[in-house]
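Shown here: the complex without one of its protein chains, the others still in place.
Note that the chains are named A, B and C in the order they appear, and that numbering of residues resets to 1 at the start of each chain.
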Amino acid sequence: MSEKPETHTADAVRESFHRQQVMHLIKASMPVVERGRTEIHLPHWQGVEQQHGFVHGGVVGMIADSAAGFAAMTVAPENASVLTVEYKLNLVAPAQGEKLIARGKVVRPGRTLVVTTAEVYAVADGRETLCALMQQTIMIVTNRAER
Amino acid sequence: MSEKPETHTADAVRESFHRQQVMHLIKASMPVVERGRTEIHLPHWQGVEQQHGFVHGGVVGMIADSAAGFAAMTVAPENASVLTVEYKLNLVAPAQGEKLIARGKVVRPGRTLVVTTAEVYAVADGRETLCALMQQTIMIVTNRAER
Amino acid sequence: MSEKPETHTADAVRESFHRQQVMHLIKASMPVVERGRTEIHLPHWQGVEQQHGFVHGGVVGMIADSAAGFAAMTVAPENASVLTVEYKLNLVAPAQGEKLIARGKVVRPGRTLVVTTAEVYAVADGRETLCALMQQTIMIVTNRAER
Partner (left out) sequence: MSEKPETHTADAVRESFHRQQVMHLIKASMPVVERGRTEIHLPHWQGVEQQHGFVHGGVVGMIADSAAGFAAMTVAPENASVLTVEYKLNLVAPAQGEKLIARGKVVRPGRTLVVTTAEVYAVADGRETLCALMQQTIMIVTNRAER
């Protein structure tokens, strides 16, 4: 019957990422964008540390939230925006090492709500350790609804 | 029988805040530290924005997480650290305006786990609007356990 | 411009509660229904216990989820249903005593999503002890959307 609308291209998702000033501030990049999943990488540098020299849990949450949100964007119609409704993050190990990798993925795409998860790994000497686990609800807002 | 240990002083909590590099990076301050509650303030500036010009939800989460975590620190023994076990954040309105105020408070202090909540308000023209609501679990780790 | 639609009456909310078979199964009642808040009461009886003789955490979650969901229903249009999108529950003390009281309330009513909280208290010898804290997202689904 009705054609399924086109979803955002990987380029459109990358452009949206680049318009997030705070991703530049923390020096994050998003080298992976595929249908239903993304990866955000963050080098460990002094500016994102908490008092023990690990990456701050709030920064871990920020890249988890974003990785999963952009994963949701890859399954949303190209004329729609995605908003984080809520997320829940467990921090399971200190975020230490040379860099962090946040992997976001879509678990259940809906027309209005998309449920996603993200895992954040700390990389030290090439070995990955799980440091956080997130479950998130994203809302798809069409242009119409936005005005 | 046993004396109740002294908890962290407001000064000790403020010093811990100042050792969090990322709070300087995002230009956050913590003007309020009282027993069981704190406030973190964040000016709205370009560096913390997402693609629509609002403060990034991950930054909202970061100041909520920290405000509630430091509130927990005010009820923890002075020889103990506090770690975020997990938090859950609902973003209920865009974080727009001149600044954000995150108010963290202790709901249920335990010996090992402390349950806290935080509310984040956006301030525009002197009027506060609730923009986020958080529920969090904090773990108290004594020196002994840390080594 | 457009008239604001009527919301569900307290009677309509009570009827919806009574159609939930499982509330009869666990012997729960809902003596309080006001705009934006409800109370569900649960006597402590053997059928709802876990292995230590306390009320099962899942039952605590069930009455918290329902109390807050029905609170959301009181602010939803009368031709709309409410669905639980997600909830997060902290169990902060054993659910012991003669009965439990779950108090649900609306924190942020939206057109599509409503954010609520609930607190569950255990009552022993007339004294209430907080035993659980919940934060929840509810979706309002209009008749149109349901079909």
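Simple rule for what comes next: a contact is a pair of C-beta atoms (placed from the backbone, for glycine too) under 8 Å apart; a residue touches a chain by one contact, two chains touch by 3 or more.
All values derive from a computational prediction rather than experimental measurement.
> Of the residues A:H8, A:K88 or A:K105, I need the one that contacts the missing chain.
A:K88
> What subunit A residues would touch the chain not displayed?
Given the touch definition above, subunit A has residues 88, 90, 92-93, 107-108, 110, 115, 117, 130, 133, 135, 137 touching the missing chain.
> Touching the absent chain: which residues on subunit C qualify?
Interface with the chain not displayed, on the subunit C side: 16, 19-22, 24-26, 46-52, 56-59, 61-63, 65-66, 81, 83-91.
> In the full complex, which residues of subunit B touch the absent chain?
Subunit B touches the chain not shown through residues 85-86, 88, 112-113, 137, 139.
We take it that only the chains that are shown with their structure count from here on.
> Suppose you list every residue number at the subunit A-subunit B interface; are over half of them used by both chains (same) or under half (different)?
same
> Between subunit A and subunit C, tell me the centre distance in angstrom, where each centre is the average of that chain's C-alpha atoms.
From the centre of subunit A to the centre of subunit C is 32 Å.
> What's the distance between the Cα centroids of subunit B and subunit C, rounded to whole Å?
From the centre of subunit B to the centre of subunit C is 28 Å.
> Indicate the whole-number Å distance between the mean C-alpha point of subunit A and the mean C-alpha point of subunit B.
One centre to the other, that is 22 Å.
> Can you list the residues of subunit C that touch 2 or more other chains?
88, 137
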